[in-house]
Structures are given as C-alpha cells and as structure tokens.
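Excluded from the complex is one protein chain; the other protein chains are retained at their positions.
== chain A ==
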Amino acid sequence: MTAAGAVPGAPPVLSIRGLSVQLGLLDGRWVHAVSDLDMDLPAGTVTLLAGESGCGKSVLASALIGLLPPTARVRGQVGLDGPDPLDLLAADDDVLATRVRGRRVGLVPQSAGTALTPTRTVGALLSEAVTTLGGAVPAADLLREVWLDPDGVADLYPHQLSGGMAHRVLLALALAGQPDVLLCDEPTAGLDPENAAHVAGLLAAQARTGRAVLLISHDIAACAPVADRVAVMVSSRVVEVGPATDVLDRPWHDYPQALWNSLPERGFRPVPGDPPPLTDLPDDCAWHRRAGGACSGVLTLEPVAPDHWVSCGRGPVGVGC
C-alpha cells in the first residue's frame, strides 16, 4: 500500500510523513500547529495548501526547513530526494543552513514589506544572494526570470517597489540558489487581482521547469488556476488532498466545501463556527466538533482515488481501505 498523501507516478521531491509540530508557550501550554501530516510535493507540480488563518499552514513551511523557534517539538520524517537524500527533520541546523535552505529548498516569505533589507538595492541584494549561495544564474537573469526589467529595477531600493514588484523580487531571491523545492507563504497577499494572477503565473512557470512548488495561500481566486494539486488544512490537520479540479469542484470532505462556499463568487457564507484555539484541540475531530456532521473519527487520510485522499471517513463507502 502506498503511504497516505502519496502521488503515483511522479517522484516526490519532498515527502512529508507523520509530521507533527507543537510550539511551547511561556505558560506551559502547547500550540498544536501541525498534527500527523502526510503529503508529497512532486517535481513539476504546484500544490496549493489552503485553509483558514491560524490553521497551521505557515508553521508547516517553517518546520520543513528548520526555522521553528527553539521551544518547538517536531515529530515525523521529511524526505528530500535528490543525489544526496536527506531527512530534513533529522538533519542538524548546520546542514540545513549550509546545504538546504536557499540551495535545495527556497522560501518565499509572507511579508514583502519586511523581508527585504531596506538599505540595499534590489541588485545588491540579489548579487549577494547569488554569491553566498554559489548560484549559477546572475542577478540580472533572475530578475528577467520573474518578468522584471533589470535596467529599471536593479537600482531601486525596497521602498521604491510596488507590492507586486516586491513579491517578484522575493521570488527572484528564492531562486538565487536554484532550489528543487519552492515554499511560498501567501505570495499574493495584498496584491490586486491582476498582480496576484501575475505572481501565481510565475510560480506555475517555475513548476514547469521541474521544481516542486508548495503554494500556501487563502487567495483561492488567484492560486486555484495554477494549482495542479490542492490540500486543505483545518485545525492543524490536512483533511483532503488530491487533483486540483476534484478538490476544488467536487470535494469529498465537508470542510473544503464550506471553505469554498465562503468565497465571494461561491456563496459568500462564512465557514460555520469558530476554529478552536490550537492550544486546546480535542482528541477527536476538531472540525466536526465545531461544525457538526458525521465523522468516522478516522483522522488519517484514506484513499478515494489513486491520487486523492480524504479523512474523517468522508470517502465513498467501500473505497477506503
């Protein structure tokens, strides 16, 4: 049997198995940010990870590359494929810093306004990243790769960039070390629809060059058109993952359905109930406790089709194993 969340055919560049992340608070409580997560990021595909704010999406990205605070407890395996396979959770910080971050796994951080050094020009920032990471592609070509004109942009300081340009510069920086995996945290936040579609298109272009792209976003309108696969997360768990068209248009699980129904063009109805705080998750299904509805209590993903996985017993009777 293939493991939960696995994709047949395409070799996963990154395969996440049984990942749990807990963050310690000063008062002794624990934030259960990610629980028993299984997911593959195959080469050449864009995987959209959707879910409400505070469900654990961003913590997942930080956990994959060892950027969690020292109080964090992490369990599971994150296999990074390639000539030099590595379990990212077992690797020590020196290995992550010198061989993984920026070189094999690139991160496009959430806040374009604060992620760029304000006193350096775009060209200087990029050249420094290329030199540090030993990248083969010069800064000017990286700018062209994100559809920016080096002559117009290299001499600008971060405050002189529009929101859309700043997001594209962050993507160029993430590409400086030519990583196999791109983790993008809300890369379209705060952009108008035209700019958001532009950035999403750039990420799709990166996937077509063979990279595995994880697109963490609640901007479904901008990101859905470029997604090959969609994973939906609620209260620290992924409850459905599969081909984009199936999960977006015909989800098995009732949470993705409720999330899509909250979009302006799909009914504009808020998801029922309030998410419980991640410090206080029940042992059984937090979502079905919050919203009601039938739940088998099976919180691990079960297959409903070759590349389509659902939890809570929400698949068709007899298909799950």
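To be clear about the criterion, contacts are C-beta pairs under 8 Å (C-beta built on N, C-alpha and C of every residue); 3 or more make two chains touch, one makes a residue touch a chain; residues count from 1.
Following the convention adopted for this analysis, contacts and distances are computed from a predicted model.
Asks: There's a gap in the complex where one chain should be. From "Ferredoxin", "ABC transporter ATP-binding protein", "Paraquat-inducible membrane protein A" or "histidine kinase", what does UniProt name that chain?
Replies: "ABC transporter ATP-binding protein"
Asks: From the listed residues A:42, A:164 or A:242, report the one that touches the chain absent from this view.
Replies: Checking each option in A:42, A:164 or A:242, the one touching the absent chain turns out to be A:164.
Asks: From the listed residues A:64, A:89 or A:259, report the one that touches the chain absent from this view.
Replies: Candidates A:64, A:89 or A:259; residue touching the omitted chain: A:259.
Asks: Considering the entire assembly, which residues of chain A contact the chain that has been omitted?
Replies: 51-54, 162-164, 189-195, 218, 220-221, 258-259, 262-265, 268-271
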